[in-house]
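A single protein chain has been removed from this complex, and every other one stays in its place.
Now for subunit A:
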Amino acid sequence: MLLLLLCGMSIALPPFIRADACRNISMLHETPSAGQPFAFNCTYPPLTFRNVYVTWYKHPSKIPISKNIQSRIHQDQNWILFLPLTWEDSGIYHCVINDTNTCHSIHVNLTVFKKSWCSASRNSQPNLLDEYKQILHAGNDDSLTCHLNFPRSCVLDSIKWYKDCKEIKGERFTSVGKKLSVNNVSAEDRGNYACQATLTHTGRQYTVLNRITVNITEKVGNGRRIPKIIYPKNNSIEVQLGSTLIVDCNITDTKDNTNLRCWRVNNTSVDIYYSASRRIQEGIENETSFQDHKFYTVNITFLEVKMEDYGHPFTCHAGVSAAYFVLKLPVPDFRAYLIGGLVALTGVVVSVLCIYNIFKIDIVLWYRSAFHSTGTIEDGKLYDAYVLYPRPQGESQSHDVDTLVLKILPEVLERQCGYKLFIFGRDEFPGQAVANVIDENIKLCRRLIIIIVPESLSFDLLKNMSEEQIAVYNALLQDGMKVILIELEKVEDYTSMPESIQYIKQKHGAIQWSGDFTEQSQCAKTKFWKKVRYHMPPKRYRPLSPVQLLKRTPCDLTAGTWEASVGFITP
């Protein structure tokens, strides 16, 4: 009977169905558990979508698997069905897919493991390979799937869900079809699950059990998918012409993004835009992974900034986001220039003032000699200075004062420098009243020269002198006359001096005599005389007789000015 059936089948099968002549597509590995139904579908899309001829074999047999639905192992359409699977079913099976002119075969290596279920788990190692792995997303509503892939002839129902061998109950869980909905997934939902279904085939019932290892993924981000460019910010960057510049684009994005990040100019990648010169290049992207996002940096390098780069937007793109920067020439720092200029100016002014202070006397004297008019000043005055001096009691002091006043002063100021002095005791007319002489003549003078000697000697004399009082009175009050105070020796203490002298000292200062009292070697160019001349009125030359001219020693006149003076005055 069996022989007859086999013969009948071999006649029915067309002669081209030969597994070994077919193209091997793949070798699959399956590790199901014994004791429950198992099915495997022979699919090879899109080939198996059409009406193709599928035949199952168990290696090395050339005899096809039975199509008898009562058989424990049989072919149902493109499926091979084990009702149920047993230990002995391990082995290599293959299906042959025949089209009108093609032939493909798929091999399945079946390794049957011992069935393990909660009640039996104490003694048997669970078949981990047969366990499904599924993931639930924390914070969301998600679902588990009970994979029950059987041909249509099998009716699957009464699906029950277990966690850690206990049936799942509760509001958060709903069994819908082959799925278990889990509302508001949390980390506690991690664990070992199982789904159990009743399979009915030709009136017989079987139990299918799938073990599922469930893991929970952390809540990822807030669903924001748009990359964020932190820098640039549509800003401008000041840069010197010709310098090298590197600008980073900083981006945050989701961990699973596939966005392109690049630098563009004129809507073209900089690497393409500057492909010839390579003057501007894009750098290699760096990324740092954080718990819920990634941070990217991609730079743009200007090997040399050129004029054409200014005012041109260089744009960083990250997916749909974009941000640019523009290069700008640096603005000159006017404030720095201003401060520098002021400092320099102040320096110059200070230096000039210092130099002027040091050389003031020389400069004024030089200026007078070089530029000052030699004409007489028409101010109604007759004398350049009135010389006021004490007559000390001591012999030597008195001698020194006389020498200075009557010999040296006239020698230098009158003869060498051309001033005219009024010296009491020399220039008054005999018989004139002293007070009148002073009062009248002092008004004809431009300066008042007061010679003072140290207090111990001069004190009383000077203080009691009516001459002095009249002169000082005139100088200070009436004419606003300039006073030249000459100390014969250093005066340490002015407090014992008359108040008028103290006032003059304070206002005009004093010049201390330096040098000896010999008539020789007095020259207007010494420091002392320069000071005196500085305080004297600008020098002028009265018309002098040629004899007088010849007698004068030119102290501070150059030959040129001398000749000029002569030329001016001789006609």
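The rule is simple: a residue touches a chain if its C-beta (ideal position, glycine included) is under 8 Å from a C-beta of that chain, and two chains touch if they have at least 3 such contacts; residues count from 1.
The criterion applied here is as follows: contacts and distances are computed from a predicted model.
Missing chain, UniProt protein name, picked from "ADP-ribosylation factor", "Probable electron transfer flavoprotein subunit beta", "Interleukin-1" or "MMS19 nucleotide excision repair protein": "Interleukin-1". Across the entire complex, the residue among A:Ile284, A:Ala336 or A:Ala370 in touch with the chain not shown is A:Ile284.
Per the touch definition above, the residue from A:His137, A:Arg190, A:Lys482 or A:Lys530 contacting the chain not shown is A:His137.
If you put the missing chain back, the residues of subunit A touching it would be 25-29, 31, 40-41, 43-46, 128-135, 137, 143-145, 147, 149, 213, 217, 220, 223, 225, 255-262, 267-269, 271-272, 281-285, 289, 294, 298, 319.
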